[in-house]
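A single protein chain has been removed from this complex, and every other one stays in its place.
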Amino acid sequence: MIETTLEDFRPMMERCSNCLACKWLPYEKIESRRFGRNCPSAAYYSFNTYSARGRFHLGQVLLDGRSEFTEQAVEAIHSCTACGSCDVSCKITRYNLEPLAHNIALKERAVELGKYYPGQKAAIDCLEAERTMLPGERHSARTDWAKDLGLKDLTREKAEYAFFAGCQYSFGSGLAEKARFWAGMLRDAGVDLGYLGKADMCCGGRAKQMGFKGAFEKQAGANIAALKAAGVTAIVTPCSDCYHAFKRQYATLGLEVKTLHVSELAADLLAEGRLKFKKSIDMTVTYHDPCHLGRLGEPYVPWDGVEKKVLNQIHTWDPPRPRYAGTFGVYDAPRSVLKAIPGLRLKEMQRVREYSWCCGAGGGCSLSSPELSSATASERLTEARSTGADAIVTACPWCLRNLEKAVDENGRQMKAVDITELVALAV
Amino acid sequence: MALEREAYRAIEDIVGKRNVSEDSSVTETYRCITSQSSAHYGPFNHQTPRPQAVVLPGSTEEVRQVIRICNRYGIQFKVASTFWAAMGYVGSDRAIQIDMVRMGGVRIDAKNMMAIVEPYAIGAVVQVEAMKFGLNCNMAGVGCSSSVLAGAAGWMGFGPSSLFMGIASENILGAEWVLPDGEILRTGSLGSDGSWFCGEGPGPSTRAVLRGWQGSTGAMGVCTRMAVRLHPWPGPKLIPTYGEVPSYKADGLENFRTYTLCFNEWEDYARAFQLFHEADVIYLGHRQFNMFGRDIKGAMLKILVDSGGQFSDLLPLMDDPYVKSENEKMKIDVQIVLAGLTERDLAYKEKAVDEVLRQTHGWKSEFMLDKEMRDFVLLYLLRLGRKNLNYTLCSSYEGNFGMSSNVFVAAPLMEEASALKRKWEQDTPHIAAVGGDSDMGSMSGIGGGGTTGWEFFVHFDAYDKDSIRGTKEFIDDSQRWMLSKGLGADMGRWNADARREDGYDYTQEEHDAIYKNLPQPAIFEYQWKVREAFNPRHLTGSYYRTKTPENVK
Partner (left out) sequence: MAPKESLVKMLGEERVIDDPKILASYAETRSFGPHFAPWLAVRPDGPEAVERLVGWANESRTPLVPVSSKGLKIRGDSVPSVPEAVVVDLSDMKKILSVNRQHRIAVVEPGVTYGELNAALAEENMVMPMSLRPKAGKSVMTDVLEGEPRLNPMVQWSYYDPLRCMEVTWGEGVRMFTGEAAAGARDLESQWADEKWQVNVAGPFMLDFYRVLTAAQGSMGIVTWASLKCAVKPLLHRMFVASANSLSELEGFVYRAMWTRFPDEIFIMNRSQLASLLGKTSGEIAVLKPLLPPWTVAVGVAGRELLPEERFEARSKDLTDIAQENGLDLRESIDSLDGDAVLREASSACVGTYWKDLWAGSSQSIFFVTQLERAPLFLKRVTELAESLSYPVGDIGVYIQPKHLGSAYHMEFTLPYDPDSARETRLAEELFDAASREIAGLGGYYSRPYGKWAGIQLNKDAQSLLALKRIQGIFDPNGIMNPGKLAAV
């Protein structure tokens, strides 16, 4: 049975062996001292308490009543960017621990007890009122990006694909145009596409990653109903958070619709010759793997089983439990899109794919822990700059926003671009 | 118990507010849960004491100032970096934990083949920085996740590479220590002109008092910087890998060879070790995968090499006729890696291995010659990045029958030690039933050969109180058996004289009682005198073993 409450994680808390692999890249992938760390909060706050191991231990401490939800405990809990890098590193060797799920369970317990930050509350209140996680935005303006585009409104018409822009692409300055671009381009390439019209709203995925389980479930329920009513066979989204929400979080609630990131669809269209890049872009870029598209973007595998010990004490699961270790995340599609752009040169950073460094915006940390969020983005820019690239490209608007406003360790900015921007220039 | 406000404020002033905490959420998570983490004094269902504060110094000077505060107020302190074992945690309620996480520097002096490291430079990063210059570092069996400096200063530090590269303590060159009284000692050439290359002298080596054989276990001040000797690395600047997470494999290291050597008899095994100790052919030598247990190691390897592998595959794989038959052939085995520094060198080493096998009636496991298996094992042994596989079967392990001595004594005892463990596996449900023999360890416990560095792994469930208790009973039985053979302390009880079963420090009276009947008690009497000279306020706990000299009342 999948663990749902903090108490359910007690066996994992006691079985974590304090190896602290959760603070580093998979060791065999470390290329340098400078860029060897993986966990933003452990790297920023330094105390072990802020690592996945620390949180397993903290979980025990809190359940045992040996500490209250003190100010520092709340900081340690909410400073998890929910990026999942600890999860990958842990699963290099462990087959019975789920550190990311536990981190989120800790957040949920804190939220239940009212232990969260004003910035988080503002976003959740906005979600409740305006169906978006972006305070200040109005639901009435959510689908303005689709005006006059002629897209099918799925509340009235049928289409194979639902285009789900997500909050950032719906409202963001400079991003709404990109949503418009993607939707138009895909449609022009022959994809049978629509959007949810007035039923369009936030996926709620970030609320879940912040520990606001109830708010998430409310959003998910509404979205699942809308999607089911629309009868689409697939969702396509330019937002990695939304991608993760539909593919993994909604799947646990029974949504059985194929989910695609626009980069996946674009890669397919390129391969089929339905999309062609005509213009050259003379630029060297490096690609930042969004956590929710990469290691957290693996397909959901239903499981309902129990632990079973064999040979006295060896832990197995009956039936075998899916291991989300980042193996099947979306890494190659955005790279193949970039590589297909004439003139564009792709240089890789040291921390990529399943062991990529987070941008710092995950887990709602840009709301709860802005200093951590900014330091994490700064670290990424420093790494990006070390490749010699002119720009850092990503496939997630949350990453983009965080990277855009950051400076590297030397106080220098770096051009951060959405993959859309390059695709738009190249077609 | 809270620290005096003055002491806490002083520490805050030294390291800055954000680098010290006495919040219960932090201090509680700096306790060692002795069933979850390697303790080497027995698996217990308790935690070490809660430190009064956790302090993260950022420089040698900050360390010194914090220790001076400790001296002033009589506060014990314990230093750790990567927190692998119980020895890194405090042993009293009147103590602070010093976490060296902020000091992680590494500098490579390529020409002179050394790395100058700070405490939080883990093996993985020292190694990759060294490899850029054609160099490698000894990686202690604890794995690349642990601090190189802590391994060298605090414990023995042998592993796959120690036959060729020497063990951690042998690789220490110049070192900088903040002594328990707050003075800074720089050993060897470092003290006089800042050169790191020599850690000895002038005259008698002051390093004598810093670590010994067993290591200081964080009980002789804080080592803040150290030069460690590096060794040849005839591979690329970065080891290329292939394969999906988590089954990464080394890619294209053409001048390396990876073999599992197998033998019919332990006598042949010991003789092969002797020949390898005498010859300069082995780059890495470790009995590695037997740590899972004699009966299951082949099946486990099949799981690990496959990125989709699951432990639920274990029993079917164990029944697979091919795996079963190959596993049986690997009953008495050791993994080796040859590194060709030149083509001739590799050819010579290959021949030498074949000749040793000829003389000892050994063979190379075919099962382990499969390309993916070979590449997996090569990456595993080169990087030692998977130490947590020690825990993977049941979630925890402890060492029992351990031999850091004569291979000709240890090897013939293997079957008896296996039989004892197998009996416990069969008679109780508390430890994993993996075939008795779960011996693993280094081809040599010292550089150039001469001793073993072996221990049996006992796998148990840290979440299962019966399993913890049963494992402790087994280790006690193992200890009785070892004593009956005159073999000294069982690995699982190595630190049983350093920390009480309840996790607290021993008193001096308790230590005196333990050590009074030793054949040469002067050892601990001199350690008492050294403590009096360098740690007069006794601030570092009872891992520093002492016996009150007879003439001191």
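Descriptive notes on the structure:
Letters A and B mark the chains as written, and numbering starts fresh at 1 in each.
As a convention for this text, a residue touches a chain if its C-beta (ideal position, glycine included) is under 8 Å from a C-beta of that chain, and two chains touch if they have at least 3 such contacts.
None of the values given here were measured: they were computed from a predicted structure.
Taking every chain of the complex into account, the absent chain touches B.
Listed residues B:L185, B:M226 or B:M300: the one in touch with the omitted chain is B:L185.
Contact with the omitted chain, checked across B:T206, B:T224, B:N327 or B:S365, is made by B:T206. Residues of chain B that touch the chain left out of the display are 111-114, 134, 166-167, 169-170, 173, 179, 183-189, 191-193, 195, 197-217, 219-220, 229, 231-232, 274-275, 278-280, 341-342, 344-345, 347-348, 351-352, 355-356, 405-406, 408-409, 445-448, 450-451, 486, 488, 519-520, 522-527, 529-530, 533-534, 544-545.
As a convention for this text, only the chains that are shown with their structure count from here on.
Contact residues on chain B toward chain A in their complex (touch as defined above): 18-19, 21, 23-26, 28-33, 35-37, 54, 56, 82-84, 99, 101-102, 104-106, 121-122, 124-126, 128-129, 143-145, 238-239, 241, 244-246, 248, 296, 307, 310-315, 379, 383-396, 425, 428-434, 459-464, 467. Taken in their complex, chain A has these residues touching chain B: 10-11, 14-21, 24, 26-33, 36, 45-49, 54, 57-58, 60-62, 66-68, 70-73, 76, 88, 91-96, 308-321, 323, 325-327, 354-355.
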